[in-house]
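Please read the structure below before turning to the comments.
One chain of protein is taken out of this complex; the other chains stay put.
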Amino acid sequence: MNGMFQNLLHNYEECVSVILFCIGFCMLLFDRNLLKKVLGLDIMDTGVFLLLADRGYIAGRMANIITDGITDASYYINPIPAGLVLTGIVVSVSVSAVMLSLTVRIYREYHTLDMDALYLMMSEKRKGGRV
Amino acid sequence: MTIFRILLLTGLLVCAIATACTKKPMQAVIIYMAYSVIMSVVWILLESPDLAITEAAVGAGVTSILFFLTLRQLNLIDRDQKKKKDEEQEGEHE
Partner (left out) sequence: MNKKDTFLRRWLRGEVEFSALLAEPVYPTPEEAVPYEPKENKHVAIRTLRRSRTGYRAAVTVLCIVFALFMLLVIGNLPQYGAADAPTVNEVPQRYVEQGMEETGAVNSVAGMILDYRAFDTLGESFVLFTATCAVTLLMCAAPGKKKEEHVFEAEVVRYDNDPIVRTVCKLVIPIILMFGIYVVLNGHISPGGGFSGGAIMASALIIYAIVWGEDKASRTIPKKAISLITLCALAFYACSKTYSFFTGANHIHSIISPGTPGRIFSAGLILPLNVAVGFVVCCTMYSFYMYFRRGEL
């Protein structure tokens, strides 16, 4: 147990990424504004990316650009998380673009971004449709 | 270097919490831009310059532009100013 707390102190950067993830998660689920929800999802994304990149970092080594012809692996950090995160960043932008255009359409239909008002209006619409 | 790193991470946390706590979407988007810029410096410290360039161009640039455009589509920017302008115009007509 003591070792675990020691480890948590050493892994403070990963702890920050977990906290970022949780902030984004709370924004996504608590905030009633649809735009803030999209922002929360983006923050969640960056939390995940930070965790991935932290796992690839090795203290005292260089970035993955081969300099001076040294091809020894013990000089460079791990390239795999960098490649994964590079993919993820671009995908997260396209996800937020799709979500923002959905938000615009919802606003045009209902004239509100508030989740509770949307919920009430939608349930009423459903009832109206049934009758 | 560790102190700089900790400062940056604190900045990240503060920006994230501020984004969550701001009521106006416009302010939240601007704070999110700052968050992305800090994030790109963090990538440099993590020895991933590829990620830093991509985050600065995509995260801080294009995403924020998309958010601003959405706000504009929803008429959430400068609503008060526009109202004022409309009132002035009406006054001129009279």
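For clarity, chains are labelled A and B in written order, and residue numbers in each chain start from 1.
By definition in this document, a residue touches a chain if its C-beta (ideal position, glycine included) is under 8 Å from a C-beta of that chain, and two chains touch if they have at least 3 such contacts.
A quick note: this is a predicted structure, and the numbers were derived from the prediction, not measured.
Colleague: Tell me which stretches of chain B touch the chain missing from the display.
Modeller: Residues of chain B in touch with the missing chain: 48-50, 52-54, 56-58, 61-62, 65-66, 69-70, 72-75, 77-78, 82.
Colleague: Given the full complex, what residues of chain A touch the hidden partner chain?
Modeller: The list for chain A reads 4-5, 7-8, 10-15, 18-19, 21-22, 25-26, 29-30, 54-61, 63-66, 71-74, 76, 78-83, 86-87, 89-91, 93-95, 97-98, 100-102, 104-105, 108-109, 111-112, 116-117, 119-121, 123-124.
The rule is simple: only the chains that are shown with their structure count from here on.
Colleague: Any idea which chain A residues touch chain B in the complex?
Modeller: Touching chain B: residues 12-13, 16, 19-20, 23-24, 26-27, 31, 33, 35-36, 38-40, 42-43, 46, 49-50, 53-54, 56-57, 61-65, 77, 82, 85-86, 89-90, 93, 96-97, 100, 103-104, 107, 113 of chain A.
Colleague: Quick check on the complex: what are the chain B residues that touch chain A?
Modeller: 5-6, 9, 12-13, 16-17, 19-20, 25, 28-29, 32, 35-36, 39, 42-43, 46-51, 54-55, 58-59, 62-63, 66-67, 70-71, 73-74
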